[in-house]
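Presented below is the structure to which this report refers.
Missing here: one protein chain of the complex. Every other protein chain is in place.
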Amino acid sequence: MPIISNVTCPVCGSLCDDIEILVENNKVVKVKNACGLGESKFLNYNGHRLRKPLIRKNGELVEASIKEAIRRSAEILADAAYPILYGWSNTSCEAIRVGLELAEEIGGVIDNTSTVCHGPSVLSIQDVGYSTCTLGQIRHRADLVIYWGSNPWSAHPRHIERYTAFTQGRFQASIWYRYLAHLSAYRARRRLLRALKLSSVREAPTIEAEAGLPPTLFRKERKMIVVDVRRTRTADIADYFLQVEPNKDYEVLEALRALIRDEEIDMDTVAGVPVETLEELADVMIGCKFGVLFFGVGLTMSMGKLRNIDTAICMVRDLNRYTKFIIMPMRGHFNVTGSNVVSTWQTGYPYAVDFSHGYPRYNPGETSVVDILARGESDASLIVASDPVAHFPKAAVENLVRNPVIVIDPEPTPTTLMADVVFPSSFVGIETEGTAYRMDHVPLPLKKIVEPPSGCLSDMEILQRILAEVRKIKRETAEVA
Amino acid sequence: MKVTLLTGRTLRQGQGKEYGKLSERYLKSVAVCEMDPDDMKRLGIRENENVKIATNYGSVVVKAVKSLRAPHPSAVFVPYGPWISLVMSSKTHGTGMPSLKGVTAEVNPAPTEPVLSLPELLKRHFKKE
Amino acid sequence: MDIAIKDGKIVEKVEGKGVKVIDASRMIVMPGGVDIHSHIAGAKVNAGRMLRPEDHFKDVEVKTEKTRSGVGHSIPSTFTTGYRYARMGYTTVFEPAQAPLKSRHTHEELNDTPIIDKGAYPLLGDCWFVLERLAKGMIEECAAYVAWTMRATKGYAVKIVNPGGLEAWGFGGNMRNIDDTVPHFNITPREIVQGLCKVNELLHMPHTIHVHTNNLGKPGNYVNTLETMKCVENLAHGDKPVIHITHCQFSAFKGRDWHTFASGAEEIARYVNNHSHVTLDMGQIVFTETTTMTADGPFQFILYQLTGNKWINGDVETETSTGIVPFAYKRKSYVHATQWSIGLELALLIKDPWKIYLTTDHPNAGPFIYYPKIISWLMSRRAREKVMRKMNKRARQKSLLSTIDREYTFYEMAIATRAGQARALGLRHKGHLGLGADADIAIYNIDPTSVEPSKDYQLIRRAFKHAAYTVKGGEIVVKNGEIVKSVDGKTFWVDVETSPSVDEFVPRLKQVFEDYYTVQYENYVVPEHYLAVSCPVHTKAEI
Partner (left out) sequence: MVVVLRPKRAFKLPVEAECITPDSFAGKSVDEIGKLKVWEGNRERSLNELFSVEGEIGAKPEEVMVKIFGDVHKVRRIGTQMSAGEIVVHGDVGFHLGEEMVGGKILVDGNAGSWLGSMMKGGVIEVKGDAGDYVGSAYRGSSTRGMSGGTIVIHGDAGNELGYYMRKGIIKVHGNVGQFTGVHMKNGIVVVYGNSEGRSGAEMTGGKIVVCGSVPSVLPTFTVEAVKSRVKINGEKLAGPFYLFKGDIAEEGEGKLYISKASNAHLKSYENLV
């Protein structure tokens, strides 16, 4: 029974690479070190998957040979005048490289899922830069960890334990014991509240006292702050939770920036937060030795979008005049960072790259897929390891499914249900090896731990075959002409 | 009732996804609306009753559940998924990013309307030629 | 004279039918260009690309039958990088700053950089392993670590950037001079440079240590640069260099501040002329918009504060840092014009062309596409004077250039752009056209019997911009400045053979690895199959 160690988990952008997997008869039977999400994927991935290529005929998806599916896809793509190639965050860099070549060959628009997660972060970085680092720096040095609009407890479950507050660093100790104390106190308080409610005493369930920051924040040890529009699970374990009104993050960040510069503010409260609290928070940030601000899609998707990030970055930049401060986006899919990285080295641009004129062009809002779909401009699509039908706004999906859709995915999704050609692929990081980039741009190898079912090719192989077939069709057309 | 609609990932949605997007478990993890218990009281709905979420761009029926993250008065939380996407605007204001959090919406009880299964949902809303 | 090529090598003669003949009469034939220091691939370069869409959108390469599309300008995409180098007759380029933890990234990009041969220098001057061992005087164990790193990261040379300063930058600090103490590590930059220099000699690395000095980019830093060169003086054996000071222009500043800023080229040149253990490259300024990017995080932060331009910082755990700031060099700026002068002064005052090589520290002092311009400045006093007439008056008056008549000959130019660099890198098959050399050849449309570079500098510039032919590994890849074929270049890395007792170091390394990094030991190592065309250079260590 082989135990495979140092496996990189192909789920979220934390890309934990210390997973141990027990394999029996080409089956994953036990998973060690992974979080709930990782374990769930390793154990259940094979239970519900596509095994045969499908082609839509007379309105129904029917099984087809791989050859037929490749030919059909190549015909659709070679014929298309403005195809989109979307997804790429749940596959390997090796597959993305081929995807970019295919996009160039067919004069398409290639976009990855960062367009609907951290695209705004990219836009703001392009405006003002950012001060960042790899996660190990935070592990060893950070004495102030802020999560803003991100909920690692649910989306990146091992982030805190591996990289931030609960990890043991060279210059900073773990604070997990404080968390335990904190959590039990919190639970006790909740129990009390529930009891009060049962005895039908009406009590507004305020959990944090309004006035000032808790004294722990002024300690020299590591501390953790969560800022969000609602009390997330991550907030429960933080030393301090700052709740801001929805869609007001921009104002709070701007106010903090002014306070960091020691400017006066003409208001008493900003987004429901007293200015004194913000002043204290600014002092905590200036006073730390090494601070880090992790932000999530809570900032990129809410009102202000790229400008929320813009001003957060500028705040961190300004803090570097006084101390060391770092900012990092919490990237979602396991290789969304890689999709940006590969796209950038090949084309100069991290996402929303339009090859229709034979060279890369970039202007999110114009060359990004949601916009192209909403305007009804594309005439075909290739979706790789993504599910836009489930996650795009309705108007975009309507236009997506109106035109031919080719999907490469190991499992059935709403998008495969609406597709015209479906390729069952192998699971990257389980059945196929490759490279992925962690949220801090550290490249890590993905392992092949079991054999894929017969007939399930890797994303890369499928793309290579489509590309070869497209070139063949082009040659054929040229000869006829 | 007028609310601010928040969306995001949840641990359950993340796990549900791994059981397959056509699974019952996935539906149960994403076709829900986490509400402030006080708001639920105000609307007269109980746990697991259906509510209709409507915006300028569409409407969808999901199950209301009590939020464990309360208080967040007049803000509701729905995990990412095909249900909530139906009420989202595709406008990106030139950024490529549609507004997926902090959208103004209307939430009301929908005792007579069912929560559609995934195939039904797709069939109802999207046409394939 | 004929040059015969077979199987990618230069041979005595070739016979038989179907031999392809290039008529290079009335042209200059040189070995393919070699660039010892050019930031073309890896995490930092790519962060720069991502940062600057405005750098790309006006400078594009359209897809052709033979080539992939891409963008320029100061941070070209990978394909464009390979093509543009090849068009200038360059066939070998080294990426000088590879964060060891992100080596895979560098190699993935190098795999996508066509035509040219390449390699990368891992950044080791601020590695915890190195600092700790050197602080304790454990030279051999440090050497074992460096040998392991070369293999693990597929690296080619020891790169040291602002020794000690980058570790200090982890908490926002820096090194003030070569004898400052690195916080928490009880070691000085001087000890780091000396230690790694000894390690480098023990391992018989093909290249010397490659040093970016402390205080780079700050007025008065030439003193520190001289100190850095001096500190390894007695580690040299014979005439063999033991240290390479890179982009020396940025480290040859005199003055107390930006107002009293002046050239320190004379002092540096005097020292280099009298010592044989040092090589340099220019880091020549070109007046253009570009992107500065170095591992020197604290320096880039200062640059951000000076310019107010957007700024990327990227620290790498236990190893190094990164900074990126867009920058425009302006003729009318006293400082920039003086910097322009410093680079040329160094190249012209240092008598031996084997000691100083042409670079722009691409893209820091300017994109590599401007090399032909620099060649014309080195070969023509007139070309220099033409620039000086338009530049800042005070800088012009203070510049030494008006007193320097020297003009590079074609031979000297060939040394500064290929032969010297190949020798410094220990690449025995590059930089010459002798038997057994790699058939990397550049042919330029210049008739050396009739062209006077001093007067015809424009012609020189044009000719070096678009090679008439570039031959790479025996294949014609460029004809009349256009890519006619794309081939895969090799990736050089150093495989050091150490004694078995030294290999015992590895298990000990594994033990501490988890305490230092956030990745697993096994996943840190870049396997050889990761390189598209792996070309290990074997050396045998003295340990």
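Letters A, B and C name the chains as they come in the text, with residue numbers starting at 1 for each one.
Convention: a contact is a pair of C-beta atoms (placed from the backbone, for glycine too) under 8 Å apart; a residue touches a chain by one contact, two chains touch by 3 or more.
Remember, predicted model here, so these are calculated numbers, not experimental data.
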{"item": "Contact list for the unshown chain, restricted to visible chains", "value": "A, B, C"}
{"item": "Touching residue (missing chain; options A:75, A:127 or A:398)", "value": "A:127"}
{"item": "Contacting the left-out chain in the complete assembly, out of A:216, A:277 or A:363", "value": "A:363"}
{"item": "Options A:27, A:57 or A:261, residue touching the unrepresented chain", "value": "A:261"}
{"item": "Where the unshown chain meets chain C, residue by residue", "value": "51-54, 57, 309-310"}
{"item": "Contact set of chain A toward the excluded chain (per top definition)", "value": "80-82, 106-108, 123, 126-127, 250-251, 254-255, 257-258, 261, 263-267, 270, 303-304, 307, 310-311, 314-315, 355-357, 362-366, 376-377, 379"}
{"item": "Chain B residues touching the omitted chain (full complex)", "value": "93-94"}
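One rule holds in what follows: only the chains that are shown with their structure count from here on.
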{"item": "Category of the chain touch graph - line, ring, star, complete, other", "value": "line"}
{"item": "Chain separated most widely from chain C, comparing mean CA positions", "value": "B"}
{"item": "Chain A and chain B, separation of their C-alpha mean positions in angstrom", "value": "20"}
{"item": "CA centroid of chain A to CA centroid of chain C, Å", "value": "35"}
{"item": "Where chain C touches two or more other chains at once, by residue number", "value": "none"}
{"item": "Set of chain B residues in contact with two or more other chains", "value": "none"}
{"item": "In the complex with chain A, residue positions of chain C that touch it", "value": "41, 43, 45-47, 49-54, 56-57, 60-63, 68-71, 75-79, 101-102, 104-105, 108-109, 112, 170-172, 184, 301, 304, 310-318, 321, 324-325, 515-523"}
{"item": "Chain A residues within the chain B interface of the complex", "value": "11, 36-37, 40-41, 44-45, 47-48, 56, 59, 115-116, 119-120, 123, 151, 153-155, 157, 204-206, 229-233, 246-247, 297-298, 300-303, 305-306, 332, 351-352, 364-366, 368-371, 373-374, 387, 389-398, 401-402, 411-414, 417-418"}
{"item": "Residues of chain A defined as touching chain C within the complex", "value": "5-6, 8, 17-18, 93, 97, 101, 104, 122, 125-137, 139-141, 162-163, 170-171, 289-290, 317, 320, 323-324, 326, 340-342, 344-350, 355, 357-362, 435, 437, 441-445"}
